[in-house]
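Excluded from the complex is one protein chain; the other protein chains are retained at their positions.
Moving on, here comes chain A:
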């Protein structure tokens, strides 16, 4: 495995865990998205209750060279509220589906957060000074009687305890008939896309909105496919991709036409017709698509695997990694308990050499693209001694279970890791279980 020895392999250690210990999880506390900002200094989470919590990494302590800064709460706010659309009889959940950070341009930080229907641009700013010494106001804000003012003074800024304020700067609403699954900021830093099941909209951060993809059929009876995820290319500002419930990915170029219904490239792996079953389409549905940092590759996650695609090759992925192949012989029960519809995300490390994704039983998996080794780790409070290296886990698919292995039937399918994030530069990862956030980092010597 990765990390089972060998000089260059990463050894992962527990660093921190956030959230309640109790097993009785309130719906609102279910974590629904996790995202590092571009420097990795900030880590944002969104939950089913519509709340955002942002953590900030402590400045590195020069004397403590054996650990990196910890992540502490920086700001928390209510991003979205539950709504009821009386006209359509539609209940709109406040659950935050995605958070995406804007690159930092000035002292303030900006992020986009979205629920099923509305995208909001939030400004997070620090205040560490306040003006004191007004002529017409007392320190507590009460107005002074002007007749008592006999001298003039110049108000000055004095330091105060740091206050972090979040304020909504833009609300992009009423543009999605269906449920938003993705937002992605363009490399031009001025526009972004939002995708729902059938349409992709292009927005200018300042004003406009229009459709750039519309796959809604004229007759809804003919509906065979929906959009599951979408992302802008990291460097090419006119290129974006979107994935479908049928396991295809379409790459579109906005320079080709205003409405990108015709793709420039279609990525699809040919299917073995003898293997086709009732489950084939469901498990081929892509739950996440992510470009590599280089922009040369993209990664897709379907129910059982992670695939790496070279943008220059449409007819098959260049790499395929099995996440939990042992579940293929459990599809019947996974369909009955709805787990087959779970939407796992995936992510790249900063150098695009390792990819990570979650699984069940609070397990998560990493695949090293160079060494072709993989590892299974667990996010659990049992391993929570800092600097203790995590022990690799193994699932026993069939036959005699070895010591320390866990059998497929003992896996807890309620403990899903759907959301993971990798720091853009360091070996620090954030892994969300149902209601807890774990931070792991590599062992520093």
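Going forward, contacts are C-beta pairs under 8 Å (C-beta built on N, C-alpha and C of every residue); 3 or more make two chains touch, one makes a residue touch a chain; residues count from 1.
As a working rule, contacts and distances are computed from a predicted model.
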item	value
Among "Small ribosomal subunit protein uS9m", "Alpha-endosulfine", "Centromere protein L" or "Mago nashi-like protein", UniProt-listed name of the chain not shown	"Alpha-endosulfine"
Contact with the hidden chain (one of A:275, A:315 or A:370)	A:275
Residue touching the undisplayed chain, where the options are A:18, A:233 or A:393	A:18
Listed residues A:197, A:302 or A:368, member touching the removed chain	A:197
Sites on chain A contacted by the missing partner chain, in the whole complex	18-20, 28-29, 31, 45, 47, 49-51, 53, 73, 76, 78, 81-84, 86-87, 89-94, 116, 178-179, 197-198, 220-221, 223-226, 245, 274-282, 328-332, 335-336, 341, 435-437
